[in-house]
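Removed: one protein chain of the complex. Kept in place: all other protein chains.
Moving on, here comes chain A:
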Amino acid sequence: MEKSFIVSSSPHIRDNASTRQIMLDVIIALIPASLAGVYFFGPRTLMVILVSVLACVLSEYASRKLMKRSNTILDLSAVVTGLLLALNLPPTAPLWMVVIGAVVAVVVIKQLFGGLGQNFINPALGARVFLFISYAGHMTNWVIPGADGVSSATPLGLLKAEEAAEIVFPSYKDLFLGNIGGCIGEVSAAALLIGGVYLVAKKVIGPEIPLAYIGTLGLFTWIFGGPTFFAGDFLYHILSGGLMLGAIYMATDYATSPMTTKGRIIMGIGCGLLTGIIRLYTNYPEGVSFAILLMNIAVPLIDRYTVPKSFGGGKAVE
């Protein structure tokens, strides 16, 4: 043979999608929420975000180098993890704690389980819960937007504050825009929704999980969240806490969510129910992190029971 040709299996063409582009889209989608965080909580917030992203990327690079695996920082997944971790931290988070969170997220949760796509829980959420349990004080040190260092409770915290004599609940407008206490990236429902619409429009995520999640929580808190049945302030619940951030950006994490539409709806409903139960019936004001982590663990099971029938209605070979 004078000429050598490449032989490979079909198909011989591929579309332009890439892991890197998907990650880039997620980063773009998180920019409004990040900016909102910086706007409401001041420039130090930017520091938290940068440290988190940098620590995640370095952890990814170093851990893979140490394990003699290929360098994967260019797929940008570590940037996404870093960004999500920062947005899940209070603005007052000490930087050393941010670094610890980053290492836990990338090294322990992601790389030790096989790297991208293999982690069984969402790295950023897992790290957040790790920090929450290890440094409860730092993780619940909330501040009011604008007023430097003035402590405050989160909107959901107010719901659980039974002793306080006079509680002023934030307005829906403040909840929607983000003029409230909370984690850096969770406060502005508006900013999160803008990014969510972008992700759905770019087909990076399907709308199934966010809609099922938010819808279920809304329904649950409407039915059980008030003094009588069907009297709960569901809008307050939907706009508060980490729901938007969790439903749009965390519960939809590819590696830790089901792969079929049916499975994804089950995932969303499960997250909504667990969040509602935790918010209404436990000591914790907020339940999004725990709900998503619990559903993450259930994903292999959901996948197992939602194997679709082949086109034409074939049965599984038993």
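Methods note: a contact is a pair of C-beta atoms (placed from the backbone, for glycine too) under 8 Å apart; a residue touches a chain by one contact, two chains touch by 3 or more; residues count from 1.
Note that contacts and distances are computed from a predicted model.
Candidate names were "Inner-membrane translocator", "Ion-translocating oxidoreductase complex subunit C", "Branched-chain amino acid ABC transporter permease" or "Beta-ketoacyl synthase N-terminal-like domain-containing protein", and the UniProt protein name of the unshown chain is "Ion-translocating oxidoreductase complex subunit C". Across A:Gly115, A:Gly195 or A:Gly218, the residue that sits in touch with the chain not pictured is A:Gly115.
Among A:Ile6, A:Ile133 or A:Val168, only A:Ile6 touches the chain left out of the display. Touching residues on chain A toward the chain that is not drawn are 1, 3, 5-15, 17-19, 21-22, 72, 75, 77, 115-118, 206, 254-255, 257, 259-260, 303, 307-314, 316-317.
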